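All protein chains of the complex are present and in place, except for one that has been dropped.
The chains carry the letters A and B, assigned in the order they are written, with residues numbered from 1 in each.
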Amino acid sequence: MRLADRSFDAIVIGGGHNGLVAACYLAKAGKRVILFEASDHLGGAVTTGEITPDYMISTASHLIEALPRRIEKELKLSRNGLRFAARNLPTIALSRDKRHLVLSSRRRDIAALREWNAHDAAALVEFSARLKAYAAALRPLLLGVPPSFTGPSSDAVTALRRLVWRMRRLGQPSFEDLLRVLPASIGDLVDATFETPLLRAAFAFEALRGTAEGPYSPGTAFNLIYRRALQLETRGTSLPRGGMGALVTALRHSAEGLGVAIRTGAAVRCIIVENNVAVGVETVAGEFLRAPAILSSVDPRATMLDLVGAANIDAGLAMRLAQTSRRGATAKLNLALDGLPTISGLAPAEYGARLLVVPSLGELDQAFASFKRGEVPAELGMEVTIPSVADTSLAPAGHHVMSVLIQHVPYEVAGGWTLQRDRLLDRVIETLARYAPDLRARIIAGEMLLAPDIEAKFGLAGGEWHCGEMRPDQLLMFRPTPELARYRTPLRGLYLCGAGSHPGGISGLAGQLAARTVLSEGGRA
Amino acid sequence: MTGGGDILAVDGAGPGEAEETLNFQMQPEFEEPQATADAGPFSTASDEPPFSRRVLTTPLHLSVAMESITNRWTDWNGYTTPEILTTLDDEYRALRHAAALADISPLVKYRIGGRDAAIYLDRLVTDNAMRLSVDEVMPVVFCEDRGFVVGDGHLFRLGEDEYRLVTDELHLAWLLDSALGFDVSVEDVSVALAGLSLQGPHAAAILNATGFFEVETLRPYAARWFDIVGMPVYASRTGATGELGFELWLDPEDAPMLWTRLIDKGAEFGIAATGYALRELARIEAGIPRAGRDYLGAFSAVDAADASTPFELGLASLVDLENGHFTGRDALRRLKQQDPRHLVVSLALDFPEPVQFCAVERQGEIDGTATSVVFSPALGINLALVRLKYRPAPVALSVGVDLREGLSVRRLKIPARLLTEPVIGSPLRHAVPAPLLAEY
Partner (left out) sequence: MERHDAIIIGGGLNGLTAAAYLARFGARVLVLERNAALGGADASYEIVPGFNIARYNLGISTLPARIVSELDLARYGLRFIRVDGGISLLKDGGYIASYRDGVIHRRELARHSLKDADGWTRFRRDMLRGAQQLRPLLATTMSDPTRRSFSTLRRLLSTASRWGARDVDELHELTRLWTLSCAEFLDAYFHSDAVKTRLAGDALAGTSLGPHAPTGARHLIGAFIDEMATASGGAPARVLASGGPAAVAGALRAAIEAHGGTIRTDAEVTDVLLREGAARGVVLANGEEIQARAVVSDLDLKRTFLALFPWSALPGGLVEKVGRFRMRGVSAKINIALDSAPEFPAVPAGCPALLGGVRLASSLDEMDRAADDWRDGIPPRVPLIDMLIPTLADPTLAPHGRHVLSVAVHYVPESLHDGAWTGERRDELTDLVVDRIAEASPGIKDRIVALEMLTPPDIESEVGVTGGDLSHGETTLDQSFFNRPSPALAGYETPIRNLYLCSQSVHPGPLGVGNAGANAAALVAAALGKRG
């Protein structure tokens, strides 16, 4: 069937999770939607792949942490095949002296901590409570369509006034604390909060995960609040059965069930602009398709500069897009293992948890310094999961797969990755082997994705996972730039719905909110 | 060897010695001024530290200096430039009744080339640059995203993929920033190109006599290459004077030679070398605001209220909102629906002697600033460019002037009137073919 034979209300460019979510919501509202994905499979960096035959793993991101319950429910992801191998995964910071720390404020875990350090046990309870309260206070601002700043009667005025109320309602000490925490560095914050080095380092790592900053970079404490706010919408950290690809498969089924036409292997060459209106797309194959609404879930920079073209947008906007910061800092290691590695001191039930391998705060700072200079850090902070513990479908019986996110790995290193790749790999394995001495012997196969690999494989510029770092100048009404915020663009009929738009994260929220925006405007009015 | 020394060198040369001085110029040891000019006011080529107290001169400095009987100099874009060479009245008379020759080399010139040059420029300027043909010129204004004017100038199309942008101020940063996503090259060619301006009713005749054959057939805003005794000269029918006139662009090495030829051949037509004061006078009479003086570019305006839209500068005719995108178009579409915040307009003050004033009052309130004030010798009144707060309904205007009589001051309040069109504009400036002397 030729495309021109059918007409569509909306075209979605890019079949990542946000693109799929946007397509689903539009289709749910009765719109005829077609989705184009350049590669052969959907999902982008949210995908399951094979390390070596029979060993499956989430190739890049490996946990669902921010998918709101509402999206899960409204898109009937469960009915469309999404199953969870584990929900509410606990987080355990591994300790070199085998006194691993469960980062939670559950009574049992706190009791364990109290035996170790009573001050920190109390501090952790209070810290967790405050974090949750701050996240709750900021959530309405952080997780909706960013307010519009259009003068004295704008919804920004209302939003900020409400924020004042919510912040005040926290109570005087918390309000005061929040004002201090918002601009603070995570290092200064944990230094002032905890005594146990492991606790300090673990929370610092949590705040730095996925960023290109160090523990003492001002503003990093906010990351904790932001992530916590996203989690408030969810059912906790979850492990989808079949890896992250399962989420995309469910979204695909949901979309197809709603009548979305999905075309993979169909790259869009450009967005056709006529007199300041985006009217359609042209595919690389040379097909033309028009629709009143076009949503792009690919990188805003690529959307505006490559698909729309610099000639159709203002020079300042082009420059601001070019300047959006994306410093990839996270690498991924996937390992196929012939058995469960023994992590000394870890209870059998805890092997399925989210494991943090963190050096000390000082070493974390050193790692950041190495990252800045384009060197392989001496000590690495890592987030490790062994998904096959809960999901036996991933590996042959008795065998396992391990998924490792490595923080502070630069995009470029002195000497080039060809020379340094093995050095990094050695360092990672060596670090892990401190906790699991038998790991090295169990490795059957592995793959490591560095920032340039992630860029090449998933089209994420700079190997940065969020399509634009999550920083105050690139969040909310500034994400990705002020003129492209709120999912709209200066071109009528063109919308952004990807991770580069607010709020980012693997939440699908950008897709959902963009779809809502399109619907509220009735496509191109 | 500084320009200062050079001025002294020609000081002694009276008008009668012009021929001798011409030879002077050809001698290799007098190539020094050009070497100085190559360095330019803003150039990476210079080895001299920026603070060295040298006089920076244009390639025409020696030639121009020969015409100076007043020794009045001023600064124009960092160059030492004549303010008045003889008397302003004589220079003005030449402009309006014969021909005024001026050195316009201090203007900033950019060469823009490359495969995407046309679409790049079309996105840069508010007008539709795609309609500019080879050997045509258009006045342009360019804005940033919010619709505020960054600068203005003239855009020349020299070839299929080659353009030149001539402006009053530096714009390299914006031109390069705007180039993101285009296959273009932008190059500051200010020092590689000398400029002469010949304005006045006899301009075409003088050029004709100098070897610019059929120059009269050039339409306004048209340009063409000429061969003047082996020197390639690009002549355009442009000039911000409201007068028939041409601007000549050529290699700095050739410029003094052309200057001398023009002075020579123009003598019988009453040509006069003129300075910067006349350029300003003519511009204000023609009602043309100048960047940095009558308005601030968007990137220099510390107070955003000091930046202007093209509409506020009276340049709406240079804005084409319909054909193709340009930077600031969305903003200007919105702004067009709104009242301007202020307007830059011409003001006439019917007072028979030159005055200076700054504040313009409306109903007793200060409502505007005079940014340029001149006494028009032809009209015998004061003319000004003023930045007035926008008022939908016309209200009587007045200005307070301080008249100095000896050491005492008399304060007067004088009614002023808004000028809706330039007070001076020669009908000849549109004539094609341009009149040669016989027909004048």
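One rule holds in what follows: a residue touches a chain if its C-beta (ideal position, glycine included) is under 8 Å from a C-beta of that chain, and two chains touch if they have at least 3 such contacts.
Please read all numbers here as calculations on a predicted model, not as lab measurements.
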The omitted chain touches A, B
Touching the hidden chain, out of B:244, B:296 or B:335, is B:296
Of the residues listed, A:10, A:103 or A:184, which one is in contact with the missing chain?
A:184
Candidates A:164, A:285, A:378 or A:456 - the one touching the absent chain
A:164
Contacting the left-out chain in the complete assembly, out of A:151, A:286 or A:416:
A:151
Touch assignment to the omitted chain, from A:37, A:72 or A:365, lands on A:365
Chain B positions in touch with the non-displayed chain are 41-44, 46, 49-52, 78, 146, 170-174, 176, 188, 292, 296-297, 299-303
Spell out, residue by residue, where the missing chain touches chain A.
147-149, 151-152, 154, 156-161, 163-164, 168, 172, 175-176, 179-185, 188, 192, 213, 216-220, 319, 323, 325, 362, 365-366, 369, 372-373, 471-473, 477-478, 481-483, 485
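Everything that follows uses one rule, which is that only the chains that are shown with their structure count from here on.
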Between chain A and chain B, what's the gap in Å when you average each chain's C-alpha atoms?
56
What residues of chain B sit close enough to touch chain A in their complex?
119-120, 122-124, 144-145, 174, 177-178, 180-182, 322, 324-325, 327-330
Touching residues of chain A toward chain B in the complex: what are they?
273, 275-276, 305, 309-319, 322, 483, 490
